[in-house]
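Okay, so here's the structure we're looking at.
All protein chains but one are shown in place.
Here is subunit A:
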Amino acid sequence: MPRWAAAAGRWGWRLLALLLLLLVPGPGGASEITFELPDNAKQCFYEDIAQGTKCTLEFQVITGGHYDVDCRLEDPDGKVLYKEMKKQYDSFTFTASKNGTYRFCFSNEFSTFTHKTVYFDFQVGEDPPLFPSENRVSALTQMESACVSIHEALKSVIDYQTHFRLREAQGRSRAEDLNTRVAYWSVGEALILLVVSIGQVFLLKSFFSDKRTTTTRVGS
């Protein structure tokens, strides 16, 4: 085989390999996690992302204190892409500018004694397709595209449902806090009231009882 053919063959393989790899869809998927963040704690999560992938980070604080948390998202070089302090809910979309490990941290270091429950949803790229789509060369039929659009619509319904559930959890946790506080406050105030009023009477009586030696006769 002539040398130029061998060289061409090698370059051809390399180019083909590169092209095929670029066509392979990037890993997709979403991670939805609810975790508890103790006071004065920081929790970090890492993910390896390929360049050019569109990612979305959404978080919400469900219970605890003033329902706020610090969030920080950094790229592989440590550059801060997103930083917010004491946020209750936010959503951030970005496109990965380089390959590597992206890291995002939630911090409750400003709080002294309240635990926070934080929910986040980190979406990387597109969801993996239903089929390995090795022989997906023809376009989708009308039925199939209808199914795809219904699927997307239902995904957004589930997404809204999740947010609604979280808001309701937040409202309910506040209501339950209020209920326990009212109970403790009622009992506490009743006791204080009784103690103070009975104490007042006896204290007043003691003012007049000790003065046997000194003359404090009124109206003499």
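Definition applied: a contact is a pair of C-beta atoms (placed from the backbone, for glycine too) under 8 Å apart; a residue touches a chain by one contact, two chains touch by 3 or more; residues count from 1.
One rule holds in what follows: contacts and distances are computed from a predicted model.
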Candidate names "Presenilin", "Transcription factor IIIB 50 kDa subunit", "Transmembrane p24 trafficking protein 9" or "Ran-binding protein 10"; UniProt protein name, chain not shown: "Transmembrane p24 trafficking protein 9"
Touching the absent chain when the full complex is considered, from A:66, A:83 or A:151: A:151
Contact residue for the chain not shown (choose from A:80, A:139 or A:201): A:201
Subunit A residues that touch the omitted chain in the full complex: 9-10, 13-14, 17-18, 20-22, 24, 26-27, 29, 31-36, 43-48, 50, 99, 117, 122, 130-132, 134, 141, 143-144, 147-148, 150-151, 154-155, 157-158, 161, 164-165, 168-169, 171-172, 175-176, 178-179, 182-183, 186, 189-190, 193-194, 197, 200-201, 204-205, 208, 218-219
